[in-house]
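What you see is the complex with one protein chain gone and the rest in place.
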Amino acid sequence: MTSMDLGPSEKVKPLIAAVREIVREKVLPLEVEFHNEVGKAEGGRFAHTERQKEILDEIKKEPKERGLWNFWLTGSDRGYGLSTVEYAYLAEEMGWSPQLGAEAFNCSAPDTGNMEVLERYGNEEQKNAWLSDLLQGNIRSAYLMTEPDVASSDATALQFEAKLDGDEWVLNGEKHWASGAGDPRCRVYILMAKTEDDSAGRHGRHSMFAISSDHEGIEIIRPMQVFGHDDAPHGHMHIRFTNVRVPKDALLLGRGRGFEVSQGRLGPGRIHHCMRAIGQAERALELLCKRATSREAFGRPLHKLGANYDIIAEARISIEQARLLCLKAAWMMDQGDAKAAGIWISQIKVQAPRMALKVIDEAMQMHGGLGISQDTPLAEMYTGVRTLRFADGPDAVHRMVIARDELKKYTNR
Amino acid sequence: MTSMDLGPSEKVKPLIAAVREIVREKVLPLEVEFHNEVGKAEGGRFAHTERQKEILDEIKKEPKERGLWNFWLTGSDRGYGLSTVEYAYLAEEMGWSPQLGAEAFNCSAPDTGNMEVLERYGNEEQKNAWLSDLLQGNIRSAYLMTEPDVASSDATALQFEAKLDGDEWVLNGEKHWASGAGDPRCRVYILMAKTEDDSAGRHGRHSMFAISSDHEGIEIIRPMQVFGHDDAPHGHMHIRFTNVRVPKDALLLGRGRGFEVSQGRLGPGRIHHCMRAIGQAERALELLCKRATSREAFGRPLHKLGANYDIIAEARISIEQARLLCLKAAWMMDQGDAKAAGIWISQIKVQAPRMALKVIDEAMQMHGGLGISQDTPLAEMYTGVRTLRFADGPDAVHRMVIARDELKKYTNR
Amino acid sequence: MTSMDLGPSEKVKPLIAAVREIVREKVLPLEVEFHNEVGKAEGGRFAHTERQKEILDEIKKEPKERGLWNFWLTGSDRGYGLSTVEYAYLAEEMGWSPQLGAEAFNCSAPDTGNMEVLERYGNEEQKNAWLSDLLQGNIRSAYLMTEPDVASSDATALQFEAKLDGDEWVLNGEKHWASGAGDPRCRVYILMAKTEDDSAGRHGRHSMFAISSDHEGIEIIRPMQVFGHDDAPHGHMHIRFTNVRVPKDALLLGRGRGFEVSQGRLGPGRIHHCMRAIGQAERALELLCKRATSREAFGRPLHKLGANYDIIAEARISIEQARLLCLKAAWMMDQGDAKAAGIWISQIKVQAPRMALKVIDEAMQMHGGLGISQDTPLAEMYTGVRTLRFADGPDAVHRMVIARDELKKYTNR
Partner (left out) sequence: MTSMDLGPSEKVKPLIAAVREIVREKVLPLEVEFHNEVGKAEGGRFAHTERQKEILDEIKKEPKERGLWNFWLTGSDRGYGLSTVEYAYLAEEMGWSPQLGAEAFNCSAPDTGNMEVLERYGNEEQKNAWLSDLLQGNIRSAYLMTEPDVASSDATALQFEAKLDGDEWVLNGEKHWASGAGDPRCRVYILMAKTEDDSAGRHGRHSMFAISSDHEGIEIIRPMQVFGHDDAPHGHMHIRFTNVRVPKDALLLGRGRGFEVSQGRLGPGRIHHCMRAIGQAERALELLCKRATSREAFGRPLHKLGANYDIIAEARISIEQARLLCLKAAWMMDQGDAKAAGIWISQIKVQAPRMALKVIDEAMQMHGGLGISQDTPLAEMYTGVRTLRFADGPDAVHRMVIARDELKKYTNR
């Protein structure tokens, strides 16, 4: 009953095998081609070329036909009814292709979290307007939280403002790192704004909105670069809102309940991010080992030189530990006590990305110059995973959460 | 069926609670007193004082009466029939008291491994001579493997010699780090010797013996010190054998099958060691947190100063990861494929001790000078755990094992 | 006489002050503008826009007028006659602007090394053709060493071929990571090729050439990307040579003496790289501290939160140590025993880049998302310094060199 089963269930095993096969056989081989198209579209870097559109269709075709689709939708009759542990195994497999893996199965961030929000808190109109299309993979969505002038470690200080004026909210302010907003298919923003005055308390001043991306007054200022990339065509945007008027019922769940929405959204999202990072670490280790066994220096294969056995062993140990910790966090999430699970999610949020970064970095080093070039996916993986150390809360904040929980056992006495 | 349940079973949960209570309420309070008696016995440092004998009886009384005893004995009708995962949880609890915890439940190393060897491979005479008394906790045993002149990383090179002369084996050579041989109750040695010539191959030249500790020609040269301790009265001895004659049937399992015996013995033993190390890490973290919340500097409690939140959070993360990895290794052991489990055991053998050392070291640092003094158990814990990085194979050898296994996926292609 | 003075000499102190002022007041403010012009030139990403040309002129104007120019040229009447220690201090200052700092003073890699090679080994014709223009900063040069199919850790295995055919050498093969070859002003390549057969021994088979970049048969296949950048317009190119015919006297120093040339070139170059990395670390620490003191979270400035004191202190300690080690290596170089100096250079080659990467990474983390975006120079610094862990020999090779030297004291006995 309360056993802690962290293994793949009988139900999910065939799904893992199917996702693995599709990612490795169908998606990975298209990555380079997709990447090489960037910037060649008529609409510029943030448009898709015809070939990119074809690729995006191609990778989704088989999953959609075989029903390998929307795995993330837990607790809904529209979904698979997978547990978080079960989904975690799938997320790892999708993570092998950081750019296209999740997309192939309609499990991309920030869409999964956004769809969950719409599913739970959206009204019929919103569901009709966006949820159906998102569930079909026809459109994409963005999540607008972080602001340029507020430390991202402290979300309660966000300043972006929404004021009720008659039947409409009027939105003013700037958001940056708006993930997904660069995608040409993006149609809907989930957005946090301050709607209440300070008397509502630090966690009660903000509300969550679902709005169309084409309102007047919305201006995309620039893409945010990640290590010099703009991640075109799927980038993080810096967006300015000037007197953007949205309907009164664009509000989700209720005034002042923004953090309630975001917390429900963030927990599973962090697990998915971490499991995808583990998938990337596994891929990096595979690349490392392949290089180590196929390349020679000083007349011997690289794996027989220097500390390479130790590097490989440490990578293996660190991956296994991080995976088990993520599965434990997922299992905690499945037990239904979000607060208790939160401590575990904070742990993986600190551990999984830095573990993956270390493994990827070693894989780079094993490849010499190629490791940081376009001839391997390692650099792209590195920069993507590096963002996870800020996204959804920087490491330092998660460590604080863990430590406070630990100390409570003693200070409460 | 093949689910990977790493949680405590319903069966073991009450046992965990019982062991925990006894260790923390009955055993820990006696540690300091036991330690302070060292060297006061008439027989010298390697004898027990009357009070020490009383303490050893006292801590075993309740466990024995309540049947909380010999948990380790898996797959035997004499034992509990616990799985390795189940036992692992108990080993963690016993680990809180590194010196007395396992003894209280008759689960001490090297006795558990030695009893398992006698149970599986001993003849009736041997079982009568030693196994019953060991199972009762009346006597202790020692394990004699390492030799002064052979790198401990490569056990196949051991040189201690046994030659058959008529109906007796004649043993010559030296063993050191003979764990348990300093205990005044030690009556039996399990010992590896080279019996075959080199044509038998690296893994076929050695045999395992069970012999009485009081044979003529056995001379205890000195105790081996660990960070300046001789671990009296339970130390590791340096022993010389000069023409020691033992019966022909002192041989276990068969000529040249020494590694077969030792491998069967080492796997579970390493898991137990690692879980006990995790227990020590938990205790260290508790001490750290208690100090951090009770001591002030610069007008604030220590936990609010400097990097202490981070230190606590990292300790928590690293303990959880290592525990899960150990449980996974234990679960692999329970699946019945010793070779597959071996890779996991090598992983924990590298990871668990160094994790525990790090946590203990941070706990020391939080205590200032007290952390390394007799006023906390931390220094004793540190030195004990430090030995695990050599014992049963140094870290480097385990990393080599892990790396080779990892690379096999690519080199075999 | 043999005192080990690692301080800035009286001679170099005013130069340091001048370089510092120019870099910080004149060069740094132009970095963003220069960067934003990339890709806007008619000739494409690897051409300069008019504004870029202006900037390049502007930053060089004052240094050239004031004679703050070609500092690197040691032991030549054309140069300053600075010692390596003296130059090291200047390199650190230039390093603050990784893209433009060294250029302002005509001290860029790979030009400095290439000019040194031409100065020492070039004939009059070569000096007239390229050296004067390089010394004036009118043209740039490239260094072609690494090859796609050879592990960069073992340069003696390079396969690019030059065959003498009458009065001409015929060059065939591929080079990648050709640093500087993407610069539109690049006119000359210094290139290593295999000219002798294997009987000449591992270190005697290669020769060094100085050739014009516009020979027929030279084809730039693509730029090598560094973490997704092509470093336009100053990139590392992948170049193919097909029957490229160059004059017989394009050979420098002599047949089979390529490693002699490259070794003389690499020692000082590594010191310069490392000191520039230290300059970047200092800049990163300044950015980190400024952010930590100006940004608030949870109602307190960041520097008062979490482990930030420790992060800052560790950064300071690691920078000071690495700087002193670099200065010691520079001092060893000045003592005239290149072999003895080599061990020290290997030490800094391992230490300085990884130290700088760590400091830059912490600075990123302190900035949250901005740390990896175009709003700070940190990501560009990170990717640039990361290449140093491969360039001029990967870390592992330098560690091997150091260890062998250390062990020689014992194995030679």
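Read from first to last, the chains carry the letters A, B and C; within each, the first residue is number 1.
Methods note: a contact is a pair of C-beta atoms (placed from the backbone, for glycine too) under 8 Å apart; a residue touches a chain by one contact, two chains touch by 3 or more.
Just so you know, these numbers come straight off a predicted model, no measurement behind them.
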Problem - Partners of the unshown chain among those that are drawn - result: A, B, C
Completion exercise
Of B:Ile16, B:Ala200 or B:Val226, the residue that touches the missing chain is B:Val226
Problem - Residue, one of A:Ile220, A:Leu253 or A:Ala307, that touches the chain absent here - result: A:Ala307
Problem - Omitted-chain contact residue, chosen from B:Lys13, B:Lys40, B:Lys127 or B:Arg295 - result: B:Arg295
Fill in the blank from the handout: Hidden partner sits against subunit B at residues 146, 151-154, 157, 176-177, 224-229, 295-298, 302, 305-307, 364-365, 368-369, 371-374, 379-380, 382-383, 386-387, 389-391, 394-396, 399-400
Handout entry: Where the missing chain touches subunit C, by residue
Key = 2-7, 9-10, 285, 289-290, 292-293, 303, 308-310, 312-314, 316-317, 320-322, 324-325, 328, 344, 347, 350-351, 396, 398-404, 406-407, 409-411
Practice task
Mind listing the subunit A residues that contact the chain we can't see here?
Solution key: 306-307, 309-310
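What we mean here is this: only the chains that are shown with their structure count from here on.
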Practice task
Please find which chain has its CA centre nearest to the centre of all protein CA atoms in view.
Solution key: A
Handout entry: Interface residue overlap between copies subunit A and subunit C, same or different (over half shared)
Key = same
Problem - Label of the chain whose CA centroid is most distant from the centroid of subunit C - result: B
Practice task
Write the angle of the rotation needed to overlay subunit B on subunit C, where the fit uses Cα atoms and the result is rounded to the nearest 5°.
Solution key: 180
Handout entry: Chain centre separation in whole Å, for subunit B relative to subunit A (CA means)
Key = 44
Practice task
Provide the C-alpha centroid distance between subunit B and subunit C, rounded to the nearest whole angstrom.
Solution key: 53
Handout entry: Centre-to-centre distance between subunit C and subunit A (centres being mean Cα positions), rounded to whole Å
Key = 37
Exercise for the section: Send over the residues of subunit A in touch with two or more other chains. Expected result: 396, 399-400
